[in-house]
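Note that this complex is displayed minus one protein chain, with the remaining chains in position.
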Amino acid sequence: MMTLNVNGMARQVDSEPDTPLLYVLRNELALNGAKFGCGLGQCGACTVLLDGAPVFSCLVPISVLQERRVTTLEGLGTPQEPAPLQRAFIEEQAAQCGYCIAGMMLRAHALLEINRDPDDAEIRRQLQPNLCRCGTHMRIVRAVQRAARLMRSPADDGAAKN
Amino acid sequence: MRTSGVPLSRRALLASGGALIVDFALAPHAASQTAPAATAPLPGSLKTTPMLDAWIGITADGGISVFTGKAELGQGITSALIEIAARQLCVAPAAVNLVTADTDRTPNEGYTAGSQSMQDSGTAILHAAAQAREIVIGLAAARLARPAGDLKADGGAVWGPDGERLSYGELVAGNALHVQAQPAAASRLMPASATRGLALPRVDIPAKVTGQSAYVHDMRPSGMVHARVVRPPSYGARLLDVDVGAIERMPGVKKIVRDGSFLAVIADREFRAVKAMEALAASARWQEHATMPDRADFYAWLKQQPADVITIRDDKAPADIAVRRLEAEYLRPHQMHGSIGPSCALAWYTDGRLTVWSHAQGMFPLRSALAELLHLPIDKVRCIHVEGAGCYGHNGADDAAADAAFLAVSYPGAPVRVQWMRDQEHRWEPFGPGMVMRASAALDAQGSIVAWDYGVWTDTHSTRPGGAGNTLVGRHIAASFAPPPPSPGSQPAGYGDRNIIPLYRIKNLHLVYNFVPHQRLRVSALRGLGAYANVFAIESFMDELAAAAAVDPVQFRLRHLEDPRAQAVIALAAKEFQWRAEAKPATGRGQGFAFAKYKNLAAYCAVAVDLEVEHETGRIRLLRAVAAVDSGEAVSPDGIKNQIEGGIVQSASWTLNEAVDFDDVRIKSRDWSTYPIMRFADVFDSIDVHVIDRPQQPFLGTGEASQGPTAAAIANAIASATGRRIRELPFTRARVKTAIGV
Partner (left out) sequence: MRAGAIIGGVLALAVVLGATGTLLVAVLWPPAIALAPPGQAAFDAARIVRGAQLASIGNCNVCHTRRDGRPYAGGRPIATPFGTVYSSNITPDPETGIGGWSEAAFVRAMREGVSRDGHHLYPAFPYDHMTKMRDADIRAVYAFVMTRRPMRGSMPPNALAFPFNHRPLVAVWKLLFLDRGALKQDPGRGAEWNEGAYLVEGLGHCGACHTPRNALGAERTKEAFAGGSSDGWVAPALDAASPTPVPWDAEGLYRYLRGNAQSLHGVAAGPMAPVASNLADVPDADLRAIATYAASLAGIPRHERQVDAERALAQGRGSAGSRDETSDGAAIYAGACAQCHGGAGREPLIPALDLALSSVLRLPRPDNALHILRQGIAPVDDAAGPFMPPFAGVLTGAQTIALLDYVRSHFAGRPSWAGLAQAVRAGQKDRIEANGRIGNARRQP
């Protein structure tokens, strides 16, 4: 048994210590955000934040997670109270199949935490490790820009301008 | 108009004519009929499923369900269908519960493929919903003893002029909707929404960005077990032996299934299944042999194989004397779907009934295949579509469903989840086939095309439906099923010959489709089928002809077109792009243009590209793309833009990066490091899509319309930038560098 700190809550898990975090999140904790895309650290569909830094959860054995903070998509916000990034992705309709989006959002979140005003080049560089096969790249970049605006001026959030 | 108070059938209502004024938008297929002919064909999929209640269901509490045989593949179809139904039923979209492909509950609309969903299902639902609404209004008219024309449907109820209100649920009882649909002309269609042109929000996105259940991968029924298949190392491999003893004793392993060359393990936990799979794979010994041609020689080899020579067109007509002839050969390798999420399926066999949840494109054909595979009566098999990751054609989804079904029958009583690994999806999915295209044409003194000769060589572009023999498990078990004989497909939609017919006005047209069913690599439908390569070739060749005629490429195309909608998308794209506005572009920069009408039946799409070629490396920097698209009536302009834009990016990746690698025994493209696809750094700086809305025109399939034109626009831009014409896909750095020299 082991206690993980996931989205700010202590969660007990009993998977073997060498189990990748991805399987524990999905199977034991029933969290859908992180997804299996390759298991090889090549696609980023499994991206979560570990102490705020984006990592491939398919490569992180839970044995290394004592006293580490895991943040998944579910930890950014809820349907009732979506985070700026979630709102932005909805407003920009930045998804086709949507399978890559959770990973994109977490990696983008890490950037926005240290840079509230990234330019397109910086966003693209940040998201380089994450693959999208449907070709939603332009909208994803726009959504991150929109989230940055929302985060810079919280007073403006409310009117979803089109 | 007074009636007897007895609910009238819709037919009777219409026959009484007069009071109904058809002042709304005409049905897309309508001629100007006032009385529907009984023999007029029904619109869209109503042809095959004519009963209205197969499409629209209203419960006593007013709950509205709409049934479609199509599936959400990430193209936003569910949102579009909900919008159509909601509009015609005069309810808010949130009030519509859309049920997608489920063999127990929805119409059979075959595959969600070929960009047919709007044309087939959208059209059917448009009319079914409109006709259902009129039936409900008619029922209210009878109950309220008022003329139907005085009543109005809104918010799930029918309202009278004095504020009388009857909810749909109160009105619809029993079999009220169990009537046959009427032809299109009889539908009274609500006009387009006042909010048209604005984004129609996708109903599925909020769940996906907040981590709610959305995919088949997210299903976790109680008692579920996890399975992994050990796939053979190559197409021709045969399992000689495997020592299952030690692996059966690994933690959590419930069962190992071995049947012929099919090998799989079922465990209680997912990671335990993965480790057991690895151990099984390491223990298994296979006999392999060479089944594939030498990759370096593939195209020459392809043209030498026995072919079924199909003449698609052979038009001869007198024409002006040819003063210039051109000839070129274009090459396209095998390419893969490469869905980000490897295939997954859930199957549950209990009480003699099999239920399968799958993201395959066709639940009804899947059901037939599974029934055949497992020797079950078809009514004992139910297939339910649940979303997977992006689906771009026939990928591993059907095989994963068959794996799960087979294992569920081996392990009855518990839901069995099969998840494919990355290398399994890469190596075993059916690819888009390699193709050779040869074009030759003649120009007259005015620079018009007077003769056009074109041949394409390719394997089949669809191995669906295929029954059990088209599933991997079906082929690998001891009592195996034979794969279906490959089919060449047929015009007008076509397989390898899709879009072989140029839309241009050409009098002497000789088109040959050399169908080469070599089947050395596993192939099937990949987005666009033959259209990607044929449009790439045709539109590259058009530019070569334009250059020979010393005419601007856009002008050259316009001169050869008669279809005004084609001319309109070309003109719009060129204008928005500011085509060749500068006389002399910077060194290494080039602009390219291309156009096609998908399948010559579906959407019109023109794409213009601005790019830069890095001389030292041969790397292509994609700068701007501008597209114009005409999809008929644009129910969801944003959905159209999303699909066109996505298609441009995906096609750019195919065009610059992608070719399946193989040697004579094995597929070598096994993950993203061995088959890289485009990442953020290389995607266009900007993409702008302009939608031409044609209200009341039939919906035209859009999902595959931009792939072919993008490839050719890039090829043409490279030629413009460097003076070198590259005819072999993909335009890797090495290939470009070789073409441009030191």
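Which chain is which? They are A and B, in the order written, and residues in each are numbered from 1.
Just so it is clear, a residue touches a chain if its C-beta (ideal position, glycine included) is under 8 Å from a C-beta of that chain, and two chains touch if they have at least 3 such contacts.
The shown structure was predicted, so the numbers you read here are calculated from the model rather than taken from an experiment.
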Worksheet item: Of the chains that are displayed, which are in contact with the missing one across the whole complex?
Response: A, B
Worksheet entry | Chain not shown: contacting residue from B:Q212, B:S410, B:Q555 or B:T674 | B:T674
Worksheet entry | Contact residue for the chain not shown (choose from B:K255, B:R324, B:K507 or B:R733) | B:R733
Worksheet, complete the sentence: Across A:A45, A:V60 or A:C134, the one contacting the chain not displayed is A:V60
Discussion item. Applying the definition given at the start, please give the residues of subunit A touching the unseen chain.
Written reply: 17-20, 39-42, 50-51, 53-56, 59-64, 68, 107, 110-111, 114, 121, 124-126, 128-129
Worksheet entry | Those residues of subunit B which, in the complete complex, touch the missing chain | 275, 278-279, 281-282, 423, 587-588, 614-617, 619, 621, 661, 670-676, 679-682, 733-734, 742
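Quick note on the criterion: only the chains that are shown with their structure count from here on.
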Discussion item. Can you compute the centre-to-centre distance for subunit A and subunit B, using the mean CA position of each chain? Integer Å is fine.
Written reply: 29
Discussion item. Quick check: in the complex, which residue numbers of subunit A touch subunit B?
Written reply: 15-16, 19-20, 23, 26-27, 30-33, 35-40, 42-43, 45, 72-74, 77-79, 82, 85-86, 89-90, 93, 95-102, 105, 120, 123-125, 127-128, 130-139, 141, 162
Discussion item. Under the definition above, what is the set of subunit B residues touching subunit A in their complex?
Written reply: 73-76, 198-199, 201-202, 204-215, 217-218, 220, 251, 269-271, 274, 338-342, 387-392, 419, 421-422, 638, 642-643, 645-650, 653, 671-673, 677, 679-681, 683-687
